[in-house]
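One protein chain omitted, others in place.
Note that the chains take the letters A and B in the order they are written out, and that residue 1 is the start of every chain.
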Amino acid sequence: MNFFTLESSIILGLILFAIGAYGVISRRNLLVVMMSLEIMFNAVNLILMAFTYFNFYEKGDQLGHYLVLLIITVAAAEAAVGLAILVTIFRNKKKIDTDDLSEMKG
Amino acid sequence: MADLIFIIPLAPLIGFIINGLIGKKLGENIVGFIGCFSIFISFIISILALWKVASTGEAINFSAGLGSWISSGGVEVSIGFKIDQLSAVMINIVSGIGFLIHVYSIGYMKGDEGVYKFFAYLNLFCFAMLILVMGDNILLLFLGWEGVGLCSYLLIGFWYKREDYADAGKKAFIVNRVGDFGFLLGIFLIIIYMGTLDFAGMQGWIDKHPSEVKNLVGSGVITIITLLLFVGATGKSAQIPLYTWLPDAMAGPTPVSALIHAATMVTAGVYMIGRLHFLFSLSDTTMFIILIVGAATALYSGTIGITQKDIKKVLAYSTVSQLGYMFMAMAVGAFSVGIFHLMTHAFFKALLFLSAGSVIIATHHEQDMDKMGGLSKRLPITYRAMFIGCLALSGVVPFISGFLSKDLILEKVFFGSLPAGKLFWIVGVMAAIFTAFYSFRLMGMTFWGKTKMSHEDYHHVKEPHKAMTGVLIVLAVLSLFGGLIGIPEILGGANNFHHFLTGKNKVFTEMVGETHHGALPYILMIISTSLGILFAFMAARLYSKDSSLPDKFSEKGVGKLLYTLSYNKYYVDEIYDIIFVRTIVNGSRILWKYIDVYIIDGAVNGIAYLFKRVGNLGRNLQTGNVNSYALSFIIGTIGVISFLIYYLIKSS
Partner (left out) sequence: MVDIIFLICAIFAVIFSVLVVLMKNPIYSSLFLVGSFLPIATIYILMYAPFVAVIQILVYAGAILVLFTFVIMMIDLKEKEFKIDKSNIYRFLAFGVVSIFLIIMLSYVGFKTFPDNKIQVSHAKISDYLDKKGKTFGSTKAVGELIFGKPDKNPIEANKKTMSSMQIVSFELASILIIVALVGALVLGKSRREKIK
C-alpha cells in the first residue's frame, strides 16, 4: 500500500491544520493558543514541502524549500513578539485567561 | 390718467407698511394722520378716474407691466387694473367711505394701545378691497378676496386678549374659507373650459364660441361654475348658509363693523356677480337659486333682528338682510339696481354703525339696549344721525336713498322674468316690514322713552370726539341725498345711475326688459311704503313708551316659542356645531389617537426599534474574546477556500 503520496501528505497537513485551528479557537490559556498557532504553521509547511517534492521534475528546483524557510523565520519572529506581548499582558493584568481578559460588558 | 391708477391701491399699502413697521414709535396722532391721508389720496384719484370714465365713457386700463404673473398650462395671467364704470363706482365707495371711517377711527380708537396696528390693518384692508374691485382678472379678484378675509380676521380679533373676540375672528375666517373653497373650484372649472381668467378674455371667449357655450349651458357646466362662485359669495357676503360669522364679527371695534361688515367686504360677493354677469346670465337655474337664497336670507335675518338686545347685533342682522336684497336684485338680472342698493346701503349702514359706535363710546362701552333709553336729549347729533339712518334703512320716506334703491329692487323682482316673481315680491315686502320694525325698535330702546341707566351714568353721557360726530354728519347728508342720482324714470328722475352703468359702454346687459306697466308700479310702491310706515310707528310706540306688551307677548305660548327661536338665532350656531364642528373634531381625534399615534408613530418608532434590535444582535460579534476572533478568521478562511474550490470544480 502506497502511503507516501502527495495526497496523503496533503491530508495529513489538513488534519494538523484543523487540530491547530481547534486549539486556537477553543483554549482559554493564551500560551496554549500560541502553541496551537505553531501547529498550524507546521501543517502549512508540511503541505508546501509535499508539493515541492512531489512536483519535482527535471527542471524544477527547491523554491518551495526556501519559502518554508522563510515561513519558519516569520513564525519565529511572530512567536517572539507574541510572547513578549503576552508577558506584558500578564504583567498588567495578572492573568492570561481570554475570558477574563475580555473587557466588554454585556 | 391711466398711469396714476396704480396709486389707488398703492397708497394704502404704503400706509400699512409705514404704520405697521414704525407705527409704534410714531404716536397716536401721526399714525392716524398717515392712515387717513393714504386713503384720501386714493379717494382723490378715484374721483378723477370716475370723472374721466363718466366723461369719456371708456374704461381706463392699466397694466402693471410686470410681465405675466402666472403662466402655466396655457393660462396666462398678468397683473392689471381696469376701471370701467362698475369699478369706478366701487373704488369711490371703498375709498370714500373708507376715508370717512378712518377719520372716525381717530376718535374711536383714542387711547387704545394698539392704535397703530389698527390703522395699519385698516389700510391693508383698503388695499386688498381696492385690488379686488380693480383687478381685470379673476385671480386678482380672488387675491383681494382672500386679502379682505385676512384683514377681517385681524380686525375682528383686534382685541385679541379676550378669547371670545379672537374666536370670532377665527370663525369669520374659517366660514369664509368654506366659501372660498367653492370659489376656487369655480375658478378651476373656468380654467378648464375657457382657458382664460381675464374678464375681457372670458367675455370674448363666450362671444366667439356660441355653439360651445350652448353645449356648456345645456350640459349644466355653466350652472355648476356659477353655483360654485355663488357659494364663495355666500361665504363672503354672509348669506344662508354661511352667514353665521357676521353677527359674531361684532366683537371687533365699531369702525371695523362699519367698514368691513357694512360697506365694503360683504359687498364683494355682490360685486363679483356684477363683474361676472355675463356668466351668471347664461344660467337661469343659478339665478333662480340666488333669488331664493337672497330672499330667504333677507326675511330670515329680519326675523332674528327684531329680538336682539345688543345694538350692534341688530345692525349685523340688518346687514345680512340687506345683502339678501342685493342678491335678489342681481338674481333677476337688474345688476345696476343691485349696485345702486350697494351704494346706498354703504352710506346708511356705515352711518348706523358709526352712530352706534358713538352711543357705545358715550355710554362707556355699554352695548345692551335694555340698559339704555332716553339718550336723545344727551346725544343730539348722534340721535339725529341715527334717525336719518333708520329712515334710510327702512325706506319709509320717499326720495331718501334707501327708499329709492329698495323700491327699485322690489319692482324689478315683481316684474322680473324669473318665475314666481310676485311671491318673491311678497317676501321682500315682509322683509321690509321686519326691517322697519327692528330699526325703530332700536331707536325706541336707545333714544326714546325713559332711561334705564342710573342717574349719574346718564348724566355722564355726552357727545364723543369731534372727529366722530363730523363723520356722522357727512354720512347723514349722503344718506339723505345720495340716492338722487338714481331716481328712476317712473318717479320723474333721469336715473343717471342706471344709465351710467348700462349706457355707452354696456357694462351690464340687463335681463329685465319690461319697464312700463301703467299704474301698477306706483300701487306696489305705495303698498310697501305704507306697510313700512305702519310697522315703524308700531315699533316706535311699543318700545319707547315703556309698554310691557312685547314682554307679555313673549312670555307664553306661541309668543314664547317664536321669541325663543328668534332670540337664539334659531339655534343655527348650535346645529352647525353638532353637525360640522363636532364631527371634524371627533374625526380628527380618531385620526390623531389611532392613525397618528399607533400607525404612523408606530411605524417610525418600529423601524427605529428594529434597527436597535438588529444592532443589539450585531453587538454580540464584538466579544473582546480572542478565541471568538480566531473563530471568525477560520470561518472566513473556510468561506474563501470553499469559494475557490467551487470555481476550481467548475472550471475543471
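Methods note: contacts are C-beta pairs under 8 Å (C-beta built on N, C-alpha and C of every residue); 3 or more make two chains touch, one makes a residue touch a chain.
Not measured: the values here are computed from a predicted model.
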Among B:I192, B:L423 or B:I635, the residue in touch with the chain that has been omitted: B:I635
Interface with the unshown chain - residue positions in chain B: 625, 627-628, 631, 634-635, 637-638, 641-642, 645, 649
For chain A, the residues touching the chain missing from this view: 1-12, 14-16, 18-23, 25-29, 31-32, 34-36, 38-39, 42, 45-46, 49-50, 52-57, 61-63, 65-66, 68-70, 72-81, 83-88, 90-92, 95-97, 99
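In this section, only the chains that are shown with their structure count from here on.
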Euclidean distance of C-alpha centroids - chain A vs chain B, Å: 94
Interface residues, chain A side, partner chain B - complex: 21, 24-28, 30, 33, 98-99, 101-104
Parts of chain B lying in touch with chain A, wherever the complex brings them together: 622-627, 630-631, 634
